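Just dropping this structure here.
The other protein chains are all here in position, but one chain of the complex has been omitted.
To keep things simple, chains are lettered A, B and C as they appear, and every chain counts its residues starting from 1.
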C-alpha cells in the first residue's frame, strides 16, 4: 500500500468518506469518561479503552479517526473544579489522543483528524483573541503530530467557529467545520444558510453540522445550509455527523435541553435501520463526509458503510459479523426469528418503546441563554451548593 | 491479597455478588459477534475485544467473570451452516474463553464462572444422554482450566436444566442454575415455583432466572420461584440476571417473540436509573447474586454496584468517572443541566421515546412451538431459501 | 303489533337483547347532569333531554330502556350537600324516569327496566335492613309504574347485590344483576366466579357485569363468572354492559381510580370498530344481553346492533344514516376518503392519540379502601374544605 490519499483528494475524486461515532457517550457507558466535564484525559488514563473504540470504528468502516480531543482545550480542563489541566496538562492529553488515533488509523487506510470545539472562553465572552489562544494550544499539538486534517466542530455560535477556521487555515491543513445547530440556526439567530456561508467565507473546505440533533433534523438543517451555499455561489464539500438519537421535539438548543439529557436518552437511540435511511438521504443530498456523533456506536457506523457499500465499492471488515439486512438470522434456532432474515422486515419495522407510562415527546427546557450570560461563564471553582440551588429554582419555576 | 474467597463462601457470609452483563449483544454492537449464531468464536478471533469487555464489567463492579461460552456447545457450533466447530473446535473456543475470563478476573477480586446453556440437541429431541454429552465437552474444559464455579443458564425447559445440573454436580464445583423463563413458567408448562424446586432437587446451589425478560418481569418470576422453594422447604441462594430491556408485553417465550428482536430493541433499553430500582428490589427480596444479561452494558452493572455500595461496603472503580445520581453534572457548562445534578431529578424521570409514530407495546409472535418440533431441529446445512419461504408464510399468516 | 314479548321470553327463545348506553356521562356532556352527585333529577328538570337520549338509543337498536334512576336512591339524593331529595323527592325523580322510559319504549318494541344500584348506606356500613329499605323506595315506584323487569347494577360488593336481588325477587319481575367488578373480583376479595354463583343463589335470572372496565377487561371478567357458574352447575342468562373506554391499566377499583376520571377520559374512548369486536366476542361467549355503560354513546350501541344484525335478523333504524363498515364514505368528496369505504380499512385501523406528550397507561390511585371506611360514609353536609385538604394530602403522599 502506498501513501494514503488525503482528505480533499478523496472528496475531490467523488469518494464518500465515512466518519466515526461519538467517543464521550460511548466511553461514558464503558466507564472511562465522566458526564459533565466529559473528561478527555481518558487518552492518558485509559489508553486501551480509547484505542479499542477507535478500532471498533475502523472495523465498522470509518475512514477518519478523530483525535479524542473533544472539550480538551485548556480552559475547559480547568473549569468548575476540573483538575485535568493541572494533573495531566492540555498538551499531554492532546498528544496522547493523536498517538492513539494514528496508531489505529495505520492499522487500516484511515486518516487522522485533529478536533477543536467550542470553548468556555467564548461562552464567558472573552473575545476572539482569547478564544484563538485556546485553540492554538491544541493546534500546536496537531501540527507536531502531523494530523491529516483538522475538524472545527460543535459550535453553537458561528462567530466562534469562524474564529476557529481562520486560525486553523494558517496550518495549511484541510479544514472541515461543523456547527451543532438545527434548522433554526445558531444561538445568535444567524440562519442555517447564513452560517454555512460564513464558514465558507472563512475558508472551510468542508461544511456541515454535528451533534445536538438526530439524523432527521440534521438532514433538514443540511438542506438549509446547502441552499445557502448554493445561493451564495459556493461549491464546498458537505459533512454531517448527527446524534444517534431521535430528537423530533428538540428546540434551538438541541438535545442538551431535553429533560432526558444526558442520562435518560436510551429510548431515543436509533436502530441500525434508521441509519440506513439516514446514510441514503445524506448521500442523495450530495453530502460525502458522513458520520456520527454522541450516541453513534460502532454498529451504527457499520450500517452507514453497509448502506453505501455499493457506492464505496467495499464492505467494512465488521460486516463479517453482520448478515446484510439481518441475513445472519437464517442461522437462528427459532423459525419465526429466521423468518426475519430479510430487508423487507427490518425496513418496515416500527419499534415499540416497551414503556407504557412514557410519552413520545418531551418539553425541552428552552432557557435560551447564550454566550456572555453569567450562568455560562467559566470559573475555576466547583459549582457551589448555593449556585446549584439557585439554578434549580430557576429550572423549577419555568 | 490472599487467595480469593469462593462463590459459596461469599454467599454464605451474606455478601452480595454482582454479576456481569451480556456479551453477545454488546459484542454484536461492537462488531465481533454475529446475531443468529451468536458466534462465541470471538474468543479466538478477537480476544482483545472480549478481554476489553471483561475489563469494563470488572471496572463496573462485577464479581464474576463468566466465560464467554454462550452457545459454545459443539452441536450449536455446527448448526445450520455454522462452521465454527470445524474451523476452531469446541475445545479451543471454550479454552480461550476461560483464559480471557481468568486473566481479567485476576486483575481484581473476581471469580471465574464457566457457563453452559441450552443445546440444539435438546430442541431436536435427542434425549438426556445426548444432551449431557454436549455439556461434558464444555465441562472438560472448565475443569482443565479450573473455573471457580459453573453456571447452567438460559434454559427454556427445566428438564434440560436439570440434566445439566446433575452432570455439573459431578465436578464438585458450586453450581448456579438459571432458567430463561417468565412468570408463566417453562415451555412445557411447568410453573415457575415448580421449576425452582426441580433445580433444587437436582442439587443446584444457587437458583434463579436470566435473559428473556427485563428486570420487572424477572423479579416477578423470582417471587414465584422463591415462594415455590419456601413452600417446599428449600433454603437456596437466589440469582437473577435479566435483560437490559423493558418487556411488559412479552409472552411465554420472552423477548425472542417480540417483533423487535434482535435488531430493533433500542427503544426498550433500560436507563441506569431503572437499574437502581431493580437492584434495590432484588436485594430486598433476598437475592444475593445480581447481574444482567443481553442489553446490560457496563454502565448498567455499575448502577447495580452503586445502588448496593453501602451494603457491599465499596464503590466500583468505574465510579471514579460517574458522579453518584448524576452529581458529575455540577461541572456541566449549561445551568439547566447543572440543575439535574441530583437524585430527585433522575429518580422521577420518565423518559420519552422520541418516536411519535411508535407504540409502547408490541404483539409478540407467540408461535408456542417447543422442543421436538420439526422447525427447531438442528441440522448441519444452511437454512435453505425454500425453508425460509415456508416459515415466512407461516409467520405472515398468523 | 301484539303485546311485547318479555325479557325472559326473549332470552329463552335465544334472542340477543341489545342494551342501551350510559346516561350520566352522556348527559353530563350535554349539560344536564352534574359529575360527582351524577344528578338523576334531570328526569324532572330536563325531561326533553332525557327523552331525546332514550330515543337515540332506541334508534340505535336498544331493546331495553333503562329508567334513568342511577344513584336515585334517597340516601344518595341527600349525601354531601345534595338537596335533590328535599327539592324533588325520591319518588318523583324515579316516577319521571319510568314515564320517560315507557314513553320512548312504546315508540318501538323496547322493554322498560327499572334500575337500582349501590347505596351510600352500604358504604356507610349500615347493614342489610337499611340498604333494603333504600331499595324498597325505588322498587315501589317500579311496581307502580309496572316496569318490564328490574336490573340491580353497579355493585362493587357482591354482598350488597345479593341483598338487592333478594328484595327484588319479591316483586315477581325478572331480575338481572350486574356487578362493577373486574377480573380480580369484588372489593371484599370474593372472586369473580364466586360472585356470579352468589347472585345465582340469590335468584338472579341474568348475571353479569357493568361499568368500571372497558369491553376487553369486562369480557375477561365474564369468562371467569361464566366458568364459576358452569362449575357450580348453574344455567343462567348472561349480561354485559361495559364502559366505552379502554382501561388496560385499571386495578381493582376500575376507572374510578384512573387519574383521568371523570374529566380526562377522552383519549380512551372506544371507536365504533372496537365495539364490533366486543359485540362479536360477547356473543361468541354466549352472552345474550349486550349493552354499554358510561362512555357508550348512541353510535356505539348502533355498532353492536350492526355487528349482530344477521343474528338478530334486523338492522337498527339508525343504520339509515350509517353505511355498514364505512360504506357511506363512497359519497365523500375526497378520493382518499372514498378509498376508506371498506371493512378491511376500519377493521385494521390502529388509531393514533394525537398526544405526543401523553403516555398510554396511567398509574391508578389504588387506595383500596372499602365499605365501612370512614372516608366513604354518607353524611348530609357538604364536603368541608378541611376534609378536602386532608384527603388531598393523603392523595399526594401516595
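One rule holds in what follows: a residue touches a chain if its C-beta (ideal position, glycine included) is under 8 Å from a C-beta of that chain, and two chains touch if they have at least 3 such contacts.
Remember, it's a predicted structure, so these values are computed and weren't measured experimentally.
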For the chain that's not shown, point to the residue among C:43, C:94, C:218 or C:362 touching it.
C:362
Contact with the hidden chain, among C:60, C:150 or C:290, goes to C:60
Which of C:11, C:49, C:97 or C:165 sits in contact with the chain that's absent?
C:49
Residues on chain B that touch the omitted chain in the whole complex?
249, 355-363
In the full complex, chain C touches the hidden chain through residues 28-37, 39, 48-49, 52, 55-56, 59-60, 79-82, 120, 123, 214, 245-249, 253, 256-273, 297-299, 302, 317-318, 320-323, 326, 328-342, 346, 349-362, 365, 367, 369, 375-376, 382-383, 387-388, 391-392, 394-395
If the missing chain were put back, which residues of chain A would it touch?
350, 356, 359-361
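Criterion: only the chains that are shown with their structure count from here on.
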Copy-to-copy rotation (chain A on chain C, CA atoms, range 0 to 180, rounded to a multiple of 5 degrees) logged as 180
Among all chains, whose Cα centre is located farthest from the one for chain C?
A
Chain-centre distance (mean CA atoms) for chain B and chain C, in whole Å, is 48
Just curious, how far off is chain C from chain A if you go by their C-alpha centres, in Å?
58
Nearest whole angstrom, what separates the Cα centre of chain A from the Cα centre of chain B?
32
Where in chain B do residues touch two or more of the other chains?
350, 356, 359-361
